[in-house]
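Of the protein chains in this complex, one is absent; all others appear in place.
Chain naming follows the written order as A and B, and within any one chain the residues start at number 1.
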Amino acid sequence: MSAAEEVVTEGQAVEAVPKRAMTLGYGTSLVVLVALIITPLLVKNFIIFQMTMLLIYGLAVLALNILTGGSGQFSLGQSAFYAVGAYTSAILMEHANMNYALTLPIAGIICFGFGYLFGKPALRLSGVYLALATFALATAMPQLLKLGFFEHWTGGVQGLVVTKPDAPFGLPMSQDMWLYYFTLVITIGIYLASVNLLRSRSGRAFMAIRDNEIAASAMGVDVALYKTLAFGVSAGITGVAGGLGAIAVQFVAPDGYTITLAISLFLGMVVGGVGWLPGSIVGSAFIIFVPNIAEGISKGLSGAVFGVLLFLVIFLVPHGARQVAIVATQLFGKLKKN
Amino acid sequence: MTAMLNVKDLRAYYGQVQALHGLSFSLNEGSLTTLLGANGAGKTTTLRAICNMVRSTGAIEFEGKPIGTRSTENVVRLGIAHVPQGRGTFTTMTVEENLQLGAITRTDKKAIVSDIERMYAHFPVLKQRYTQQAGTLSGGEQQMLAVARALMLRPRLMLLDEPSFGLAPLIVRDLFGILGKINREDKVTILVVEQNAQLALELADQAYVIETGRIVMAGNAKDIANNEDVRKSYLGY
Partner (left out) sequence: MELFVNQVLAGVATGAIYACMALAVVMIYQAIDHLNFAQGEMAMFSTFISWQLMQWGVPYWGSFVLTVGFSFVAGIAIERLLFKPLAKAPILTNVAGFIALYAIINSVAGLIWDFTIKQYPTPFGSSPFLGSQLISTHQAGMIGLTILMLVLLFFFFRFTRVGLAMRAAASLPESARLVGINTSWMIALGWGMAAAIGSVAGMMIAPVVFLEPNMMLGVLIYGFAAAVLGGLTSPFGAVVGGFLVGVFENLVGTYIPGVGNELKLPIALALIITVLVVKPAGLFGRPIIKRV
């Protein structure tokens, strides 16, 4: 080839999302918050458990949203970080008898490190190549967890059973309800931290990279640092979600963290709206409930029904829940004026 | 003389932003017209609206037929060649393949071969480089290639968007000389958008000046070039 070295200017993987459009208004946030606090008091334990999972997957989708919607990097490997988080919590609780709440920050930190290290070689990859690399990570993870070498810690194929914590201080609530509120507090904390992160200097750096990497580096953004950092942060949050997931499900096993989970999280992000953090919870609801709905409509064709529902969603609202929210806000605005 | 292209009340939009506010103008068959104006005046948008590459309203007629609702490729098939800003070169393909692509809508294979030879005669530098990837050409060579590619359509009308952009003055002179020759000898009607007003007015016989999406001056190129006030206030030389 000629002297001209390749300068691949790929099409943007992600559309630019204005910074302010990444969050909800105060009023709406308050309504959602109140609904999240009150609902568990009115429903059965199983539904509370599902709501807990909703928050947990919501966190994992949020983490992917920071990576993809924030910094424009693509990952099909989130299930690997989720698995590492889950196993960290489970092993610390069962082998080291550590308090469940304390295991979560450790899971987060370990995953942050793992993500950061993974982000280093991934720096050289983008687009489909990065997708393949992360995909490889996701397919390798269950196999690694099964390895005989780690069996003493991980329980091999059998996995580990995790004890569900009771409500502390003798609070009169069920284990499920306690875990729900515990998860809710963590979710809100991480959500607020993420919003602040994306509004901060680092967040602006992420978005500059997402919108135009060359321009970002020309402005003095340390592209390599911020890209790996985005991977680290995303992995860290996913790890916390994984830890919570292990506690909620009371069980970790290699086959719980296959590529299917990574694909689900990806779908959750698309349905929720790429780059729109509140959409994460909508996306999470989609990946938890829609497969059940599909199963309910037709057992033999549940896959097809799921596919059709997914097509309907992306046909009607290709930009996900974000689009719905924008339209709703506009309608609301019009109503107010009249 | 009949008008070849007739544009009436053209309005164009980028999202919510309106870029053209009711432009009307016409091109006579065989003429060489230039569209002048400052940055952001709407010159490029006008060309893009003719080829339906931007959302627009208004009436556009080409040789008596309305073309406003045709897709870009169907506008091109009528014989309207558009050399876009940035030249639109297929950088990963060879020079010869680029020329082939210019004639992709034609079916007269023999004539295509002879037309390619004709282009090499017009632009000898392209012949030297015909197997090279077009991306390796210099800016001037790429502009030559873009013009040659447009001519391969055997167009009735050619739209050029700032052909002088980023080229050395000598090369611009060359290029404009060729454009004039094409206009006279091949009877191609040309509409050229330019920031280099002085040069464009020397070349053209008709001129329009636009400002913020409206036509503010129309007439004979020589008259406009000789009008001190217009030159100072709109053309800046």
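Methods note: contacts are C-beta pairs under 8 Å (C-beta built on N, C-alpha and C of every residue); 3 or more make two chains touch, one makes a residue touch a chain.
Just so you know, these numbers come straight off a predicted model, no measurement behind them.
Enquirer: Of the listed residues B:6, B:28, B:136 or B:227, which contacts the missing chain in the full complex?
Expert: B:136
Enquirer: Touching the hidden chain in the complete assembly: which of B:23, B:51, B:67 or B:192 does that?
Expert: B:51
Enquirer: Out of A:27, A:220 or A:300, which is the one that touches the chain we can't see?
Expert: Spelled out, the listed residue whose C-beta touches the missing chain is A:300.
Enquirer: For the chain that's not shown, point to the residue among B:38, B:93 or B:125 touching it.
Expert: B:93
Enquirer: What is the set of chain B residues that contact the non-displayed chain in the whole complex?
Expert: Looking at chain B, the ones touching the missing chain are residues 51, 53, 71-73, 76-77, 81-82, 84, 88-93, 97, 100-102, 104-105, 133, 135-136, 149, 153.
Enquirer: Under the stated touch rule, tell me which residues of chain A contact the chain that is not displayed.
Expert: Looking at chain A, the ones touching the missing chain are residues 1-2, 4-9, 11, 13-15, 68, 74, 121, 124-126, 128-129, 131-133, 135-136, 139-140, 143-144, 146, 214, 263, 266-267, 269-271, 274, 300-308, 310-311, 314-315, 318-320.
To be clear about the criterion, only the chains that are shown with their structure count from here on.
Enquirer: Find the geometric centre of each of chain A and chain B from their Cα atoms only, then give the gap between the two centres in Å, rounded to an integer.
Expert: Whole-Å distance between the two chain centres: 50.
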